[in-house]
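FYI, not all chains are in this one, though none of them got moved.
Should a chain be cited, it is by its letter among A and B, assigned in written order, with residues numbered from 1 in that chain.
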Amino acid sequence: MMWRRTIDPGLGEKYNSRTKRLINKDGSFNIVKLGRELRLYDAYQYLKNISVGRLSFLLLCFYLFINSLFALLYLWCGVENLHGIEPGLPPFLNAFFFSVQTFTTVGYGVLAPHGMATNLVVTLESFMGWVGFAIITGVVFSRFAKPHVRILYSNNAIIAPHEGGKSLQFRLANKRNSVLLEMEARVMLMVQDTNFSRHYYNLKLEQSSLYFFPLSWTIMHHIDEESPLYNVTPKELEEKRAEVLVLIKGYDEAYGQTVHSRFSYRFNEILWDVRFKEVYNSDTRGEIVLDLLKLHETEPVSEPAL
Amino acid sequence: MMWRRTIDPGLGEKYNSRTKRLINKDGSFNIVKLGRELRLYDAYQYLKNISVGRLSFLLLCFYLFINSLFALLYLWCGVENLHGIEPGLPPFLNAFFFSVQTFTTVGYGVLAPHGMATNLVVTLESFMGWVGFAIITGVVFSRFAKPHVRILYSNNAIIAPHEGGKSLQFRLANKRNSVLLEMEARVMLMVQDTNFSRHYYNLKLEQSSLYFFPLSWTIMHHIDEESPLYNVTPKELEEKRAEVLVLIKGYDEAYGQTVHSRFSYRFNEILWDVRFKEVYNSDTRGEIVLDLLKLHETEPVSEPAL
């Protein structure tokens, strides 16, 4: 295989050993970073990206923890400095419920602070409730403000007969209801040498941009003489640990922002001599219907691989 | 008609039947998506895009529902664990008003919780008020943060005599007071074959971009020999279910974001042998006045259609 090389896209060329896949199925890079600063900012990024269930759970834990902490402080100031405690409940619970009423600023007043120390703790806790609430509002809104683009990629790329020759194909669709516009695609092939060096090649696409994206998009690389995949066999792809790197870019109308998505197909995720089944069509009422569940479906083709 | 074809803009070429219009009057695509994931995110997008009246109504319903729910919880904990209830009101209403005072953190304290179970429910409800408030703040602000571009398009496109030949024209203006800059327009023609295949053609525009957009903009496609509309008749457009697809892009100064707008004119929305009336001019005091209500107005022209 005589392949024209492209420049390093930022993933490194010289390595000492075989490595795992470069781009994980969720779009992240398979790279470990040492010596990174850990900052409050990272906690914020964490809260911004976890699931709603986990975020709710963490918030509840934080809420119970901070109130328990202040309950202990109130006990330390002396339970006699809380007016209106219920004798039937243990002191800690009285203090805890008082703390809840203070932190959330409910403040019924049946439980009320007395004396300087307790009042100072109240002053502090109200302040923390004040700031904590601003923080949680910021976190919740940040989750909203961030484009949640979810591109569904077909499970497999295929190499199929195409216009006399062959082509590498895969398809994608917008999982969400949002409107994506002005899509752009870039596809690269990564192969490893026997000395573990990596090389990267741009794959030329039949159509690398799309104005609208309400349907599915089949991305096609025609394997002609200039393609690094020309006359390549499944065995060669495996030996070279080939990985097809996919970069999608588009404009998310709901946020007025450009969004990106990454994906990759390793050699063992490329099917040969199949083609994709139809994923959208019009019904008798004139409606155009796209069925995301059919995006992955392929069927064998009779023509043998070259 | 010998027409040069353009590539598929992402709306599909092969179909089994005649279909409805591609782009609805509100700019959405006439496509049904099956197998889509429904997520909390979609609820958020829904709340972000509905009218202010409907949002207020939904918020009020949610508010009454959550307080009724907690009222039932307080009743379940035993109405005797609420201090200060009014004997003249039914227990549910007492519990409901107590819930309101807890959820919104008013907490007068005349109604106050007693005992562990009730206090635990209070702890939970205050937490939900805390988080619920962060969520509603996020929703309200998201509605503000989103550019609300509203382009007013003339009800009809026209095909009118123009510089010896003919031209396809329509016009648009900014319905809002916001400043739009660096406008770009792209216009495509979609026609259907007898076998229901669709073809898309770019229409070349006299002026496809504009620095400023404080007035109206008349977009013109001169129908010359290279145009897919050359020598076409109204009957042909109808047979081919022609649809003129309009894409407008601009920069919204108030948000610092690029905004998009889509529109379409079907064959039956194209008027022949009329021209647009004047929509702006200067008055005697030197003021330039644009009247949006005149944007749709046309008048017949004497020259016969070719």
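One rule holds for everything that comes next: a contact is a pair of C-beta atoms (placed from the backbone, for glycine too) under 8 Å apart; a residue touches a chain by one contact, two chains touch by 3 or more.
Fair warning: this is a prediction, and the values are worked out from it, not measured in the lab.
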Identical protein chains in the complete assembly, only 2 of which are shown: 4
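Rule of thumb we're sticking to: only the chains that are shown with their structure count from here on.
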Superposing rotation of chain A relative to chain B, computed on C-alpha atoms, to nearest 5°: 90
Sites on chain A touched by chain B in the complex: 52, 56, 59-60, 63, 67, 86, 88-89, 93, 96-97, 100-101, 103-110, 133, 136-137, 139-141, 143-145, 148, 150, 175-179, 181, 183, 207, 210-215, 217, 251, 253-257, 280-284, 286-294
Contact footprint of chain A on chain B as seen in their complex: 7-12, 14-20, 28-37, 39-42, 44-45, 48, 83, 101-102, 105-109, 111-116, 119, 122-123, 126-127, 129-131, 133-135, 137-139, 141-142, 145-147, 186, 196, 247, 252, 255, 257-260
